[in-house]
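Everything below concerns the one structure shown next.
With one protein chain held back, the other chains of the complex are shown just where they sit.
Then we have chain A:
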Amino acid sequence: MANEKRKNVTPVQQEYHLFEKERETKRPVVKNCFRAFFVGGIICVIGQAISYFYMYFFDFTEQTAGNPTVATMVFLSMIFTGIGVYDRIAQFAGAGTAVPVTGFGNAVISAAIEHRTEGFVLGVGANMFKLAGSVILFGTFAAFIVALVKTIAVKWGGLG
């Protein structure tokens, strides 16, 4: 990540860095992208099927069906994380399982399961959002700024 820190390095370090870069295994980007596309697409198709289920059998519209669908997907990711299948799929699919909301569920649930040995309050309770917390923080803060700017622009700026 932080590649900018390499300003004050000795020649030997630079040499080593080049040496390291040459030997670093290249990530199979194209193959990974195909896998991510395929698995991510399938997860979204499952989600689509679930939202049709909610639209036909319960009183949800196309706009509101997203909410129970997300909850159901999180439930499914709990089951699959618990029996250890989700991590196997994730190893194959990379971002294909991380980007859908099931990845968010998986992050919460695997953290909860992992820390249960430390007790329910200090382990599960304190560590549950260890990984997913950043998503909630930045999502909420960005949404706050966006909604604030838009509200001000619409109310007092005469836009919209």
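One rule holds in what follows: a residue touches a chain if its C-beta (ideal position, glycine included) is under 8 Å from a C-beta of that chain, and two chains touch if they have at least 3 such contacts; residues count from 1.
The rule is short, and it goes like this: contacts and distances are computed from a predicted model.
Engineer: One chain of this complex is missing from the view, so tell me which of "Stage V sporulation protein AE", "NADH-quinone oxidoreductase subunit C", "Putative hemin import ATP-binding protein HrtA" or "Protocatechuate 3,4-dioxygenase subunit alpha" is its UniProt name.
Structural biologist: Missing chain, UniProt protein name: "Stage V sporulation protein AE".
Engineer: I need the residue numbers on chain A that touch the omitted chain, in ascending order.
Structural biologist: Touch with the absent chain occurs at residues 1, 27, 29, 32-33, 35-45, 47-52, 62-63, 66-71, 73-75, 78, 81-84, 93-96, 98-105, 108-109, 111-117, 120, 124, 128, 131-132, 134-140, 142-144, 146-152, 155.
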